[in-house]
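One structure is given below, represented as structure tokens, and several questions about it will come after.
A single protein chain has been omitted from the complex, and every remaining protein chain is retained in its original position.
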Amino acid sequence: MKPKVAFYWCASCGGCEEAVLDLAEDVLPVLEAVDIVFWPVALDFKEHDVEAMADASIDVAFVNGAVRTTEQLRMARLMRRKSRFVVGFGACAQQGGIPGLSNLTTAAATMQEAYGEGTKPQTNCPVNGYALDLPTLFDTVLPLDRAIPVDYNVPGCPPSPKIIAAALQAFLSGTLPEPGSVLAPDRAMCEECPRTDSHPNELRLEHFHRVPEIVIDPEMCILAQGVPCLGPSTRAGCGARCINGNMPCTGCFGPTSKVRDYGAKALCSIASVMGCNDPAEIDAALEEIADPAGTFYRYSLASSFLERKRMEI
Amino acid sequence: MPEDFEPRIVAFFCNWCTYLAADLAGTSRIKYLPNAEVVRVMCSGRIDVQFVLKAFAKGADGVLIGGCHPGDCHYQEGNYKCLRRFRLVQRLLKQMGIEQERLRLEWISAAEGDRVRVVINDMVQTLKRLGPAPKLVEQAADLTEVNA
Amino acid sequence: MATQTAVPTKRRITIDPITRLEGHGRIEIFLDDAGHVERAFFQVPELRGFEKFVQGRQAEDMPQITSRICGVCPMAHHMASTKALDGLYQTPPPPAARKIRELVYHTFMTEDHALHFYFLGGPDFVVGPRAPAAERNILGVIARVGKETAGRVIAMRRKLRELIAIAAGKAIHPVFGVPGGVAKALNAEQAGQFRAVAEEAVEFARFSLDIFDKAVLSNSAYVDLICSDAFTHKTYYMGMVDDRNRVAFYDGALRVVGPDGKECARFRPEQYADYIEEHAEPWTYMKFCHLKTPGWNGLADGPESGIYSVAPLARLNVSDGMATPLAQEAYQRYFATLGGKPVHHTLANHWARLIEMLYAAERMRELAADPEIADPRVRTIPTHAPREGVGVVEAPRGTLIHHYRSDGRGIVTKATLIVATQHNAGRIALSVEKAARSLISGPVVDEGVLNMVEMAFRAYDPCLGCATHALPGSIPLAVCVHGRDGAVVATLRRDADGSVHRE
Partner (left out) sequence: MSENNGSNGAVRIGVYTCHCGANIAATVDVKAVAEYARSLPNVAVSREYKYMCSDPGQDLIRQDIRDHQLNRVVVASCSPHLHEHTFRTALKVGGLNPFFFHMVNIREQASWVHENKIHATRKAKDLVRAAVRRVARHEALERGRVAIHPDVLVVGGGIAGIHAALTLANAGKHVFLVEREATIGGHMAKFDKTFPTLDCAACILTPKMSAVRAHPNITLWTYAEVTQVDGFVGSYKVTVNRRPRYVDEDLCAGCLDCIEACVYKQAKVPDEFNMNLGKRKPIYVPFPQAVPLVPVIDPETCIQFKSGKCKKTCVDACGERHAINLRAEAKQETIEVGTVILSTGFQTFDAARTPEYGYGVHPNVYTALEVERLVNASGPTNGEVVMRDGKTPGAVGIIHCVGSRDERTNRWCSRVCCMYSLKLAHLIKEHTGAEIFNFYIDMRTPGKGFEEFYQKLLSERVHFVRGRVAEVTDWALQPSEEGKLVIQVEDTLAGFVRRIPVDMVVLATGLEPHADAQEVRRMFNITCAREGFFLERHPKLAPVNTFTDGIFLAGCCQGPKDIPDTVAQAGAAAAEAMALIDAGYVETEPNTAHVMEEVCAGCKTCIPMCPYHAISFMLDIHKSHINEALCKGCGTCVAACPAGAIKQNLFDDDEIFEEIEGILTNA
């Protein structure tokens, strides 16, 4: 009997689904090998169909997107209950992703920004006699594993075809690593970076550069050029896609298993390779890292130790 | 803020300078406030920014880093690595809504036992003025809303 | 849930996992005592909040951050954002960089239009609106056009997306856009790959138009359907045109024509705020865009209502022609067939889309053949302090506006993002209500009705992915029919595979 597979999405952009489609011809054999019991984007099964299933009757559920609304949380819990394995699929599920940057602000401030002083959407709004409702937003975006227990994660924004295929294969062949693992190499991206050899042995940066200021040499290690590249902090598996686009790694694959807080560690190592000792020189150099939170926690703020900005909510 | 608020400080002291200074303060019976609890590391260069943020995440009201004076590092340059990380993480803390005074870096040599007193007492006063570090409670509210 | 306590349990019936999962595109229909549609609502129930949390970010990070608004058309956001940075830093890209951007962008337009026609919009026509629901999906299309053609579609799309990855790093969430240029030059070999695939793409687009000819235009029933009143709205239209008022995707002026097809505005993208504004309703997170003149007069069409639409239908309506020969032929035939400009038939979007696909492919071919495309000079280093910038492109689904302000260090202080589906929101609501009104009478609602309603909806290819997560056009609808008392008379659902369910 084919393994039962479910796909589900929370707060995400749809890129993870596109990434699955991008397997193109390759996805077909995989899809034939499994029995997809739930895929809102493509198939007609509804919540009560899932409710009706026996607990743990779905073999594996791939869930992408962060958890940001009560419904997403409720559905995530449902998937958890019905599935033997839940796999966080993509950066948003694993780390909160870019929507996690909302943790630098609040739902109220977000509404204010969008609608100003005028009419604001109401979660419960009678419109001339008709009762309509809208869901509520959390102030804090949660990575999937802070909403429900997650067995595995497939990293990336979006995950690369290579590791998607590998992950599906791992489930089909039952060759699974220990629970809690991230289904990608447990080494930093430099390993697969074509420029890694151009990183000098004794790198000491006196200055940092922001992208607009510098023409990035397409052959040389980007960090060595003074542009904060997070490849050294970031898990491999993407195939150095951004580097091949001649842009620095921004860390969508998250940390290795040895690092607890991606951004803190990335920040720590970037600061370590600085050359200057004088506080004034250090500060001058750091001026070029104008947005540490957005630079080091681009995808991982919601999964960081601090989780969100401390503020009145 | 409650009147009796006692700030909790996690202090990372390097083995060769600041930790010895604390020992000296002890042997000299110098009295200071009991709010700081010390984690000993061999060098301030060992202090990972993760440690600092973990401390804040776990409810520390302040984090104190003590290392050898510039030029005096037992390991030559570890304290400069520490300084660079400190300057950068300060910028991050600001964005995360954590007052920069809550993280403090002090050079205290093995001879400066009294400096330990001055720094810790002063930091405690600062933290009492700032009040407890804002804790992460709001998200729990989100979750309970769903469970309701 | 909070809302449950506020309103009796009947509301829960409308809360359907499908609509929930998609999170979006919920439709609520309320009937009067006579069982006629009194009111229908199209709701978008989520707010992504990008405009807020991008404040404080480095401006140069915006193209990569905002592409995460939508994983379906990330290139559109990436490009609009990159152009906004050009403006922010007052640094136009060097010629090669501009051409590389255009080349990649037209590659993307070709690929995205293909996706919609074959995977999403196609079934309605290729298979047929009245075909059994179970067949009315991509598999049905494959059955009709043959496996070999299907394979061609998949392969074409893959090649196009691989090209995008070569130039932009990634097809999903590209990285190559930087203020005043692109991060990476194309080498001669890569330009060659583009040329080769462009040839194929042109052929592929023509072939797709042929399929449309055979499957749709040769079928008078379909043509009647397209032209039927249920799918017709006389609204304003907006789209981007070049200096000769031909359809433009990457750059140009914004042109607005009225229900009568006459130009009533033509302005530079950065002036958008002088012409359009957003209107909020308490029952949806989606903001409705409308023209400042005549202004917001509720959900109505006609010259008195500021509601307008964008996307292929609109783009063809606002333009005087296409900039490439083959597309121009198709353009003329299109208006000849549909009775001249403007075309108000929502379903004509599908045809217009294919014409645009042909244009995109032809444009791709031109650009790939341009020797300057391989010029290594692809960056201009900004010398001005950043201040404010507006970037506008035509996304597959219509005009996309990114507008940033920053401080002197290039830290974003304010961002306004207007996505295609917001321009269309008013007209989508109209279409849904009109389809409902004209098709539903009495509580008996059958599948046909539902499919008609969805066709109206899907024709816009509403990339709710930009404000929601749904793949374009595949919005499974839940229609809840309420009696006067508000009690639900019926809930029907039309899902992506075309099947319909009554509950």
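Order of writing sets the chain letters: A, B and C. Residues in each chain are counted from 1.
In the analysis below, a residue touches a chain if its C-beta (ideal position, glycine included) is under 8 Å from a C-beta of that chain, and two chains touch if they have at least 3 such contacts.
The shown structure was predicted, so the numbers you read here are calculated from the model rather than taken from an experiment.
Although it is left out of the displayed model, the omitted chain contacts the following shown chains in the full complex: A, B.
Touch with the chain that is not drawn comes from one residue among A:E117, A:E202 or A:E312, which is A:E202. Across the entire complex, the residue among A:G65, A:P232, A:G245 or A:G294 in touch with the chain not shown is A:P232. On the side of chain A, touch with the chain left out of the figure occurs at residues 186-191, 196, 199-204, 230-233, 236, 255-260, 265-266, 268-270, 272-273. Interface residues of chain B facing the missing partner chain: 8, 10, 16-17, 19-20, 22-23, 25-27, 29-34, 37-43, 45-51, 54-55, 58-60, 71-72, 74-78, 81, 85, 109-112, 117.
As a convention for this text, only the chains that are shown with their structure count from here on.
Chain centres here are Cα means. That of chain A falls 26 Å from that of chain C. Chain A and chain B have CA centres that are 31 Å apart.
Counting partner chains per residue, chain A shows two or more touched chains at residues 70, 104, 136, 291, 293.
Shown for chain B are the residues in touch with two or more other chains, namely 95, 145. Of all residues in chain B, those touching chain A in their complex are 48-50, 52-54, 56-57, 70, 77, 80-81, 83-85, 87-89, 91-92, 95-98, 133-134, 136, 138-139, 142-143, 145-146.
Those residues of chain A lying in contact with chain B across their complex are 70, 73-74, 104, 136, 138-140, 142, 147, 259-261, 263-265, 267-268, 270-272, 274, 276-277, 279, 282-283, 286, 289, 291-293, 296, 304-311, 313.
Every residue of chain C that touches chain A in the complex is listed here, in rising order: 1-3, 6-7, 11, 15-18, 20-23, 28, 30, 39, 41, 43, 45-49, 51-61, 64-65, 68-72, 74, 85, 89, 151, 154-155, 157-158, 161, 165, 168-176, 178-180, 183-185, 280-285, 287, 379, 381-382, 409-411, 465, 469-471, 474, 476, 482, 486, 493, 495-497, 499, 501.
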